[in-house]
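Every protein chain but one is kept in place in this view of the complex.
Labels run A, B and C following the written order; every chain starts at residue 1.
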Amino acid sequence: MTVFVLLPLLSFVFFLLPKKFQSIYNVLLTVATAAISSYFAITVISSGSTLNEDLPLVFWGNQLNITIDLLSAFFILIVNFTVITGAVFAIEYMRMYNEKKRADLSLHFFSFFWLLFSMLMVCMFHNMIAFLVAWEIMSVASFVLVIFEYEKPEVIKAGINYLVQMHIGALLLIVACILVYNATGQYTWDALTAYFYDHKNIPLFLLFFIGFGIKAGFVPFHTWLPHAHPAAPTHISGIMSGVMIKMGIYGILRILLHVQSDLLAIGIIILVISAISGIAGVGNAIIQHDLKKLLAYHSIENIGIIGIGIGVGLIGVATNNDLIAILGFGGGILHVLNHSLFKSLLFYSTGSVYLNTHTREIDKLGGLIKKMPHTAILFLVASIAICGLPPFNGFVSEFIIYNGFAESMIASSIGIKILMMFAMLSLVVIGGLAIFCFTKAFGIVFLGTPRHIKIENVKEVKWFTLFPQYIILTVIVVIGIFPILISNLFFQLAGMFTHKTILIPEATMLNISSISRFALLFIGITIIIYFLKKYFIKNKIVERAPTWGCGYTGNADKMQYTASSYAENYSHDMDNLLNQKTHYKTIADEEIFPKERTYKTHSESLAEEKLFLRITEFLKKILNRLAFVQTGKTQHYIMYMFVLLIALILLTIFNVI
Amino acid sequence: MTNLLTIIFLISLFYIAVSGRLFVCINLLIVQGLMLFGIAFLSLREINIINLLVVLTETLLFKAIILPYYIKKMVIKNKIKRQVSPFISGFSSLLTVSILIILSFVLGIYLQNAQLKLIYITAAFSGIMTGLFLIVSRKEIIQHIIGYIILENGIVLLSFSLGNKTPMAVNAGILLDILISILLFGLFMNKIAKTYKDLDIDQLNKLSD
Amino acid sequence: MRATGIIMILIASLVFPGIITRVKSIASGRKGPGLFQPMLDILRLLKKGTIYSTTTSFIFKIAPVIYFSTILTAAFLLPFDNQPGLLSFKGDFIAFSYILALGKFFMIIAALDTGSAFEGMGASREALYSMLVEPAFLILMASFAMFTGHTSFYEIYSSIYFGSYIAVFVGVLAAYNLFQIIMVENSRVPYDDPKTHLELTMIHEVMVLDNSGFDLALINFASALKFVIFGTLISNFFFAPDTSIYLGILIFLAIQFVFAVIVGVAESFRARFKLRNNNKAIVLLAPISILIFLSLLMLLTNQN
Partner (left out) sequence: MGLLIYIIAVFGLATFVFFVRKQTAQYIAASVFCVVQLTFNYLLIVRKDLFNEIFFRVDALSIIFISVLSITSVTTIINSFVYFNHRRENYFRRGIYLASLFMLFACMCGAFLSDNINILWILAEATTLCISMLIYHERNEEALEATWKYFFVSTIGLSFSFIGILLLNAATNVSGFSSLTFSSLMSEKILITNQFLFQVSFLLIVIGFSVKMGVFPLHTVCIDAHSVAPGPVSAIISTSLMNVGFVSVFRFYQLFAHTSLSNWMSHVMLIIGVLSLLVATVYMLKVDNYKRLIAYSSIEHMGLITIGIAVGGIAYFAVILHLIIHSFTKAGLFYQTSQFVRIFKSKHIEDTGGYFKISPSGGILMLFLFLVIMGIPPSGLFFTKLMIFQSLINSGYLWLLIIMLVLLVFILWAFGKNIFHILFLKVPPAVQECKPKVSFWENIPQYFLLILGLFIGLNPPVFLVNIINEAVQYLIK
């Protein structure tokens, strides 16, 4: 423990190190931190008992102590894994910023460490105040990481947007914690049980839910994500999207552990919001031109899927049907892990692309698979996984959630049946849209021929950059094929929410194992047919010729489908929902010789434009109205005093105050 | 007798409020100083003689002689224009002052107790409020200073009503105030007069948001 | 014994496209090719070498293999008269539609791999349509699951029961919807015309413009297989709980035949939709499934 507490001191070394050692040192520090914390987590998981330790730290005069239960342990593990991969990935990626000053890099890595540390602390602290501090530090550290390329105004804009929204979330959490404290007299999570026991559950829960939901990125609190992720360096986006937004999920789960009544209502609320988030996220993702923005919207979608799982689980708990509860929570929490894997992988491979091509514009790219095959494979697998297709891990979690739907369609009351049907519908739609989106992303970026930029001097990233990505890949595949290895842990986790230790139903286990049979069967058939093909075309002529272009083969790469045209027939129908803006000056009648024109589209987030901007603009207008005080005239200043004096005296005389 | 003096004090307030010429205001300050002197002489009976002398000389010297003289000198030195240009017309300012006097009378009714005579409070507060009113309603800095001095007179009047109890407090306060006012007002007046062409408050609004 | 299903599916797929073409040619007053002609074409293709576009990568080479194997894997999930498929588990209908989606995924990116405008067009359409049709299918299956209280193909089919006349109506509706879904999935008229000759209006065909030789053979055979698989989904409705295996085979073949004939007739007597309208037409299938779901729910509540 002492070692763990001393680790932060090591983070100050960054300010002394020269540029080129910093990233290496960062990896070392990260690994050290991760190793220690994972040790605790693994002990907890293996022993199955909660770990309680006093830190050798005094905080406002009282001892700090950490509590690691199963939930915390799980989140600690995924945080560590993703952050380590990110740190290793950063080694090559940060070389892009050689012209930066030393202090910039030092600050970057310093806050990188603090992001990791604060996330661990968020998982470990059960004292609300300490938790809030860790929570805020997490936001601040990630903010500093986001504004790394601070010369660009849009980056700063995104950063401030992010910081302010995180602050709003934190304020809500603070209010919620104070409410708990005033009711129960203590600042711990366990106090929640007491609070929920004899107060109305929904208001406080909603307060917490919005507070955490802003971090997690539930619609309509998601507006920071699409701005922050493109602004941040890619490894940071990977970590933020992979694990940091999951801290919001952690918080929600933590609260749900204590919620006493109104479970059904809460479950339905979560389910509906999540379904909306999922569809809105992926629906907006399709029409993005910026690859990282696209991925950011997919984070919203996956948060939605996780939420759907949680909602189903809650409904299961509410109707005390353990099977549904386990399927829902298990699927949701498993998807937390899965998303952290494939989303970070997607971001890293995007980073590799950006490293070589210096653009994130999908429409400019193309044909990268020939230059960087490894990255292409990584991106492909990650895309298949995120679409929830077999035989990868995304399928497993979605499959479990689907089973949850099916079971509760069978078991529960008629209202729930219909609700479940719609939830299932939304999940299906999400899946379909995800496929649409990622065929586009992968196909346009990596396949075909380059559209705008030259890729002659593009080369594959270094092995030590690929290495962590391949690690993630293996984990994805292993989970996808042998979910049985970890499913136990998840059903245990899910069991926590039913407040009783229940043995996992045979049927579910059977399903889990049959998934792997299914996957293996598929792989087997594929291999057989592949060799069949090899055998067949062994002694046949295999020649290469240009693509069939209806007899016209010249300048084919300009004629290729682009991301926009690929999505056109979708966005054309969805126009009013997507709120897509077109920048094009139509040719007027008198304009006989039209000048050169450009056609550009981009999409604004509906919630942001129609909801938050309006509110804030309105408030700003009101506040601006009030700006009449500082006139610069002495008389006015004295008049204010006089007026206030008279007003207060009158109020006093008439006993208003 | 004191009541009579107080009444005269009040009347002088009216006069100042409507007077369009600077020197009239300054002369009225002298009048007020004399009134204060008389009031002090008549009302502060119970305090010992030295103290009384201090108070009397202080009132007479500063209120009635030094301040008005100083201001006059300043006006002449800096060639300040002699007529007053208020934001609001003489009639309405007259009205305002009378309203303020009524207001202070009402206030006095609420506030009076063993030491605080109603008439004193009324006069004092009307002095204070009129001073404020002058400051608020006039453009010229010189007028602001005059307004401030009237305010001070009001305070002095108020303090005389308590004078029997804690004279030193009163003196200390007043003395310090007067000193500061003379010192810095003069100083800054000259500075501002040097910097700007005429001493008009409208020029002093660079610092504003 | 459980392998009967997969074997029968393979056998049926040999003749299925032949029947359709034959029906179409008869309907248009021609004699038409033999039943096995499509299979013979496939054999011919198998003998040929292949040409790969210079822009393509290994994705293009691997895609047909995966496409075929996904469909074959899907076939393993299907029950046959009253025995489960070789691989049957709770919620396998979800796995069924997802594995098919995987195949589509690869076909789409393979089309994009060629870097041709036409194939990109086809890919985009294919992606959109399969995305739109997926809800319809899954909701349909889910409503059966809800109705029967089981979540695997085998249990659903073995315990499905249409008692009252309204139930029959629902069954008809379901059959119609399933038929439409099949039409979309296999990109046939009215959603797409496999025999069209203008790339701009193609959907499935345009995606495979650049495939040749073994790959093309795989793809063609795969589409035949896919047809039969969906046919199986229909035919499974007609197995009584106690049909013997031989009778089952007969019923199966008969149903497949009828199905093929219906498809052929439909194709020869119907015009295809305007492309823009396809979206609406396909989206319409999901509400129908929801309707089915609700009516089945109604039945369920009436029963108990």
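Methods note: contacts are C-beta pairs under 8 Å (C-beta built on N, C-alpha and C of every residue); 3 or more make two chains touch, one makes a residue touch a chain.
Here the structure is a predicted model, which means the values were calculated and not measured.
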For the chain omitted from this view, which of the shown chains does it touch? A, B
Residue among A:P18, A:P153 or A:G551 touching the omitted chain: A:P153
Consider the whole complex, including the chain that is not shown, and state which of A:I129, A:A265 or A:A411 touches that chain. A:I129
Residue in contact with the excluded chain [from A:Y97, A:Y181 or A:F422]: A:Y181
Among A:K19, A:H167 or A:H199, the residue in touch with the chain that has been omitted: A:H167
Considering the whole complex rather than only what is displayed, give the residues of chain A touching the chain that is not shown. 58-61, 101-104, 107, 129, 132-133, 136-137, 139-140, 144, 147, 150-151, 153, 156, 159-160, 163-164, 167-168, 171, 174-175, 178-179, 181-182, 619-620, 623-624, 626-627, 629-630, 634, 637-638, 640-641, 643-645, 648-649, 652-653, 657
Residues on chain B facing the left-out chain by the touch rule are 107, 110-111, 113-116, 128, 132, 135, 141, 144, 148, 151-152, 155, 158-159, 161-162, 165-170, 172-173, 176-177, 180-181, 184, 188, 191-192, 195, 204, 206-207, 209
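Following the convention adopted for this analysis, only the chains that are shown with their structure count from here on.
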Work out the mean Cα position per chain and let me know which chain is farthest from chain A. B
Chain pair, most C-beta pairs within the contact cut-off: A-C
Cα centroid separation, chain A vs chain C, in Å, comes to 36
State, to the nearest whole Å, the distance from the C-alpha centre of chain A to the C-alpha centre of chain B. 70
Per-residue overlap in chain A, given as positions that touch at least 2 other chains: none
For the chain A and chain B complex, residues of the former touching the latter: 627, 630-635, 638-639, 642, 649, 653
Please output the residues of chain B touching chain A within their complex, sorted ascending. 107, 110, 132, 135-137, 144, 201-202, 204-209
For the complex, which residues does chain C have touching chain A? 46, 48-59, 62, 65-66, 68-70, 72-73, 76-77, 87, 89-92, 94-95, 98-99, 101-102, 104-105, 108-109, 112-121, 123-125, 127-128, 130-132, 134-135, 138-139, 142-143, 145-146, 149-151, 199, 209-210, 213-215, 218, 279, 286, 290, 293-294, 297, 301
